[in-house]
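Note sheet for the following structure.
The full complex has more chains than appear here; those shown keep their coordinates.
The letters A, B and C name the chains in turn, as written, and every chain counts its residues from 1.
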Amino acid sequence: MLSESEWQVLGLSAQVGCWATLVCLLPGVFFGWLLARKDFMAKPVLEAVLFMPMVLPPTVPGYLLLVVFGSQGVVGQFFKTHFDIEFAFNWKGAVLASAVIAFPLMVQTAKLSVQMIDRRLELAANTLGASPFKVWYSVTLPLMLPGILIGSILVFSRSLGEFGATITFVGNIAGETRTLPLAIYSATHQMGGDAIAIRLIVICVAFAFFSLLLSNLLTRRAERWLGVRRA
Amino acid sequence: MLEIDVEYQRDQFSLRAQQAISAPITGILGASGSGKSTLLALIAGLLKPGRGQLRLNGKTLCDIQQRIWVPPYRRHIGLVFQDGQLLPHLSVRSNLLYGFNNIAPGQRRFAFGKVVELLEVGALLERKPATLSGGEKQRVALGRAVLYSPELLLLDEPLSALDERLKQQILPFFLRIYAECKIPMVYVTHALSELEFLTTHRLVVRDGHLLPDA
Amino acid sequence: GDIHVYAAASLTDAIGELGSAYEKTHKGVGIKASYAGSSTLAKQIENGAPAQLFISADQDWANYLQERQLLDENSRVNLLLNELVLIVPAGRKVDIRFDKDADLIASFNGKLCTGDPSHVPVGKYARQALEYYGWWDSIQPRLVGTPDVRTALAFVERGECALGIVYKTDALLTDKVDVVASFPAQSHVPIVYPGGLVRGANADAEAFWQFLQSDKAAQVFQRYGFKRAQ
């Protein structure tokens, strides 16, 4: 049904999307919680900074990534020499680009879900000898689950559609960084490429569709598990 | 021995409490909104007094002047909330075991099965709190605090939603908690009959003050 | 191995065909081409994109990379020539004369589409031509800038833009647009496609670059409407 190169593009998109989601998960949940529950001087600034990748045209964070994480960049060289990881023009860079762009989505949904948790439940756990950290992972975190799930869906989806930062940071290299959006971009630029582009768009839609169905199923499970849905 | 000497202020409401409590069970009475739940929250460490200090068995829990503050999870004081506050994502069993698992096995003074039996919650263990009746929730909240085997147990109207038969079954249990495990209790209620059964030592919260009951 | 070719958008089809042909005759060699506005490509190469061969639609962007020691001076060659044309959606009639007295604005409704004049080669040529006829200032609010020439072409093909300025080779590819006229050569600098090896290019890339300069390749380019530069 799909050609080899289409499989390649699809597989790469899925890979980049999953990794980006994973990468965003922990820090996203942490910062979301921090913004919702803690008050500190620098909070508005921190929040604004965390939000930046969302507000800027994707090419700008893409460019900054290139400067910092590129083969000439400080961090890029650090990773290269110490961990032998390269980002520029590389699928790992595509993950990084998607993760940076989509990160605010995880933070904000996590924050919203914490805001809506009744603080008194955390206090109750506290009176049962649970340290703040235990309260966090045994009460706050599970109750954040719907938010974390929706956040993950948003991040994954945003990654699937990420174009600007990816092409700026890692270029359009078949098999390495050519995710669905980049493949579609390439296709629409060649004459008679419309058919290819339409195929790719259909693949993208179908793939997104099934990912969403799957995540919906998961969300329902989680809700039932949380005892949120009362008969 | 619980030594209370605190002042607390919130909007127009203020509470002044200066009492040493050493009775096995101390009853707290007071009109609706007089500050009984606030007092328990202060003892448990959920609220910080504006001034004063708190000492439990010689250990300072809080001393505003000396900036001593033991957080609630280190006080080892159990609190049965007036409105239950069961953890909605955990089963009844996990709610009951939540505090139980936070203490060392050697410190545990109640058997899980015994408490479950006494409170008649055996049939509910796998259910989620959202599916419990009012009285069932109250019993789980009570069991959860008791299984934590605290050094001091604060009870905020723990039997208000229970029928006569359950009340008569659980009341003697409070006496046993002290007799067998030496856990003192502070017991807030509006039901004089409960206090008559449990204790002769009573305090009352009136006009923002904690006073011996006249 | 793979040869990464970064070529101006207007070369998409010609290089695509030549690349496939080359892959067939050279087993084990893959042509990985990126097509975009020359400016986009040059910026990517400047930032470390793994290009081995760069073909620009104007001299400026080739110079830009050469100044930065990224384009190999010795391999630099002017490969092709092209022409600038004014197009309309197929079947639409406009009455425009290339004349300094004529009023371009009044002679059509809607928008005029071309590459972003601030950086995309086709847009820069278009700007020169429009300035030559004194139309530049008045056209501004109706000028739609695109990231590359093919996007401009697509807008006109769909009838969204009433006018477009693209290369002759682009207009030839589709029957959904009609060419109104070619801009006279004196209205803009000659449209030359320089190319060269990018720093770090290997022998495979050099061989392909030689192939693109060959007579055989020239025939293909000619079929698409390009002229040979030498």
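Brief remarks follow.
Here is the rule we go by: contacts are C-beta pairs under 8 Å (C-beta built on N, C-alpha and C of every residue); 3 or more make two chains touch, one makes a residue touch a chain.
This structure is a prediction, so every number in the text was calculated from the model and none was measured.
Counted over the whole structure file, the protein chains come in the copy numbers A x2, B x2, C x1.
As a convention for this text, only the chains that are shown with their structure count from here on.
Work out the mean CA point of subunit A and of subunit C, and you get 36 Å between them. Here the CA centre of subunit B is 80 Å from the CA centre of subunit C.
Partner subunit A is touched in their complex by these residues of subunit B: 44-46, 71-73, 75-79, 81, 85-89, 98-99, 102-103, 128-131, 144-145, 148. Within the complex formed with subunit B, the subunit A residues making contact are 120-121, 123-132, 134-135, 138-139, 142-143, 145, 225-228, 230-231.
Within the complex formed with subunit A, the residues of subunit C that make contact are 4, 9, 12-13, 16, 32, 34-36, 44, 47-50, 148, 150, 154, 173-174.
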